[in-house]
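A single protein chain has been omitted; all remaining protein chains appear in their positions.
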Amino acid sequence: MGCVQSFRKCCDRQKNTNVRIRLPTVCFIWQIAMIILFGIFIRYDFEASPYWLKYKKDNNITSDIENDYYFRYPSFQDVHVMIFVGFGFLMTFLKRYSFGAVGFNFLIAAFGLQWALLMQGWFHSLDYSDGTIKIGIENLINADFCVAGCLIAYGAVLGKVSPVQLMVLTLFGITLYAVEEYIILELIHARDAGGSMVIHTFGAYYGLAISWMLYRPNLDQSSRLQGSVYHSDVFAMIGTLFLWMFWPSFNSAISNHGDAQHRAAINTYLSLASTVVTSVAISSLFQKHGKLDMVHIQNSTLAGGVAVGTAAEFMLMPYGSLIVGFCCGVISTLGYIFLSPFMEKHLKIQDTCGIHNLHAMPGLIGGIVGAITAACATDSSYLIINMFDFNGDFHNMTPARQGGHQAAGMCVALCFGVVGGIIVGCILRLPIWGDPADDNCFDDEVYWEVRDKSLQP
Amino acid sequence: MGCVQSFRKCCDRQKNTNVRIRLPTVCFIWQIAMIILFGIFIRYDFEASPYWLKYKKDNNITSDIENDYYFRYPSFQDVHVMIFVGFGFLMTFLKRYSFGAVGFNFLIAAFGLQWALLMQGWFHSLDYSDGTIKIGIENLINADFCVAGCLIAYGAVLGKVSPVQLMVLTLFGITLYAVEEYIILELIHARDAGGSMVIHTFGAYYGLAISWMLYRPNLDQSSRLQGSVYHSDVFAMIGTLFLWMFWPSFNSAISNHGDAQHRAAINTYLSLASTVVTSVAISSLFQKHGKLDMVHIQNSTLAGGVAVGTAAEFMLMPYGSLIVGFCCGVISTLGYIFLSPFMEKHLKIQDTCGIHNLHAMPGLIGGIVGAITAACATDSSYLIINMFDFNGDFHNMTPARQGGHQAAGMCVALCFGVVGGIIVGCILRLPIWGDPADDNCFDDEVYWEVRDKSLQP
Partner (left out) sequence: MGCVQSFRKCCDRQKNTNVRIRLPTVCFIWQIAMIILFGIFIRYDFEASPYWLKYKKDNNITSDIENDYYFRYPSFQDVHVMIFVGFGFLMTFLKRYSFGAVGFNFLIAAFGLQWALLMQGWFHSLDYSDGTIKIGIENLINADFCVAGCLIAYGAVLGKVSPVQLMVLTLFGITLYAVEEYIILELIHARDAGGSMVIHTFGAYYGLAISWMLYRPNLDQSSRLQGSVYHSDVFAMIGTLFLWMFWPSFNSAISNHGDAQHRAAINTYLSLASTVVTSVAISSLFQKHGKLDMVHIQNSTLAGGVAVGTAAEFMLMPYGSLIVGFCCGVISTLGYIFLSPFMEKHLKIQDTCGIHNLHAMPGLIGGIVGAITAACATDSSYLIINMFDFNGDFHNMTPARQGGHQAAGMCVALCFGVVGGIIVGCILRLPIWGDPADDNCFDDEVYWEVRDKSLQP
């Protein structure tokens, strides 16, 4: 009987998960579409083209150092590292899914950022004079941000989906992101430089809703592969640390030049430091013998960065950052201990990386902190006009009202995540995407040539 | 009898190393204290607050790019990587202590940098007009530097202490650091941009003195765990390389704007290159069959960065940097081969990572090189007034005298390290901190949930 079962399993695997036609087809069609659309729409902005010379002369700028490139390039590279090494390696903790973690993260990020440049360009940077999108360094950062939302969602479904599903998830995720970002930033006029709302809240609920739609009742058949081995936990720490270290760059990357970027970096630095200390405390407190759990160290220590995303550039004050980090370390770690098992058992949400604890809850906290900080802004401590741009259509804005707008923005992000995730989840349930069987999840063998047979579980 | 011994050992382990109450208590009390103290004392400096706008206008500054943030942020991020990834991964070489290496490094660095901001603030940045400390990007770099001293000390006691002990070590280490730094830089008026004296000499002797106080006569009972495995050595190379690559940023991070930062980066780059070549040479020369030893490649190759710390911003000249690196590569590697075994056997100093060879000796060399370079400074080659700030209280300074002050600074760092380490070592010998037994060192099982049982030694 074991033999028959093996045979059926083998057939199933071949039938289901062979993406030899589907994956290349999607890749080629999509990449050719990108080339055509880029040919029609995308041009260099004036700071990345020879117009820069004319601009300098016209504006009496004496030095090339005032090109936006020099303000933002170091932050851009840090964000880039977070996207590719940070998110990629954070997910390598599973004993047999490191290729999928790093490799598919790589694929969908590279795939998504092209579409993000177009989608965000149409909404934010379209030059109506000639119908083109002008891109510069800030657009590259925003494309990376946009991709981050989808990579967060990947965390919830890690090990349970095919690369084709991931590309569909990314395609729709980027599209939804660009729309909700447009609504939140341009229509509602909220500010969200570090993306607590537009990136983390949206991305996390998008991923959780998809995971809910793709619920696998027999996932325990793959439980032999759902843990970590010693060195996979060390690999995951590479991801954790690069995310943690470069988060100040993430939250300050697209803030206003000068004091706003400076302040955003300081606030994020402090919040993250505080989170580490309380995550360790809770991890030890709730474990038998007081032993620390690597899951908490790898993930909860980052929650403080998520939660100061919105308010990092505001006058949150250093102690305020510490308080936010303090709370997030506690909440996120408790989430891993109590909430994740509850959600899996009772809400049928299987969240491989625990993104609810790392991105969803801290993202909501970040939205709330942002709303409160904005509402409490006073002229004496804070040149609100400079920060929130209270002029033009918004000249009758007040701090309190800005706080309301911030809160409204958070709700939009949440709704887009949940509703979008449910819709995309429905699409991903179609039996055409080559996803693995329940007893075959979390295994690189399914989509990768693994020559090292010594690791057979 | 084996059974009884096992039982006793088991009891001992449970009794001694359960930090379930102690660790969370320390973390929470400390983090709450930080929030309160930050609330009272810490504010943004003018470059990170809306005052920047006013400052720009008052000083006819036309561009935000002159905010100190843009001068120092790239260096700050590099230093940040050195602290968290560099020091953390450098210590992962032990076969079963990678969690402790990376994880505790992460904890004490995040814990320490908050206290460093306060301590250094009180000594260096206190604004007497309103009794607050104004922090900006330079303070963050200095906090990371301050933490580096304690992480160096951690290298000596790696695997032999509990996380609670590490937090005590860090708490006192930061405090001592801030005092000695104040004495050396402000009272003695030495310069030490890269911290050969204030960071490396102090940190190394602090750690060695603590390790001497915590001498474990039966540590050979843990010898089965004191080596490396193949992949743990590769992980350690991640730490080595990030330290090596970013050391030019470390030594130039808080130098004066312009040529001083530029020069510090060049000198460090050259010194480190030279060290690699001579470390390899000595490693091969003293090994049977000329085989290289990863311990030397991981550690001694960095000694050149330590030793140009003080003089990097001076007119050391490119060939001078090469000479310093040459000597340090030789001395540090010989230290690993001959001095470390000697110190363990005869001086009862158990130095897990060999910080005496990587930080203590090169740090002293760095202090001496700094004194000589300062004393030899001539007006023609070197605008000494600009570099050493020979005015105000120090207007009758000469290069020769400056050299003497540099040497005095080195002695202060050494004394603070040794005396401070002995005192803190006494405190850490109290039987309340949950440290492991002699036969239980270098093992992550003691403080971490290790689910991967395949690695049982």
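Letters A and B mark the chains in the order given here, with residues in each chain numbered from 1 onward.
Following the convention adopted for this analysis, a residue touches a chain if its C-beta (ideal position, glycine included) is under 8 Å from a C-beta of that chain, and two chains touch if they have at least 3 such contacts.
Keep in mind that what you see is a predicted model, and the values were worked out from it rather than measured.
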Which residue from A:N67, A:S196, A:N267 or A:T373 sits in contact with the chain not drawn here?
-> A:N67
Full-complex contact with the absent chain, from B:L126, B:V229 or B:M397 = B:V229
Which one, A:I35, A:L187 or A:C426, makes contact with the chain that was left out?
-> A:I35
By the document's definition of touch, the residue of B:V198, B:L322 or B:A374 touching the omitted chain is B:L322
Mind listing the subunit A residues that contact the chain we can't see here?
-> 14, 17-24, 27-28, 30-32, 34-36, 38-39, 42-44, 47-53, 56, 63-65, 67-70, 73-74, 77, 80-81, 84-85, 88-89, 92, 96, 98-99, 102-103, 106-107, 110-111, 113-114, 135-137, 140, 163, 231, 235, 238, 447-452, 454-455
Touch list for subunit B against the chain that is not drawn | 63, 65-66, 70-71, 74-75, 78, 95, 227-231, 233-234, 237-238, 241-242, 244-246, 248-249, 257-259, 261-263, 265-266, 269-270, 272-278, 280-282, 284-285, 287, 289-294, 297, 301, 315, 317-319, 322-323, 326, 381-383, 386
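One rule holds for everything that comes next: only the chains that are shown with their structure count from here on.
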How many degrees of rotation bring the Cα atoms of subunit A onto the matching Cα atoms of subunit B, given to the nearest 5?
-> 120
List the centre-to-centre spacing of subunit A and subunit B in whole Å, with centres computed as mean CA coordinates.
-> 33
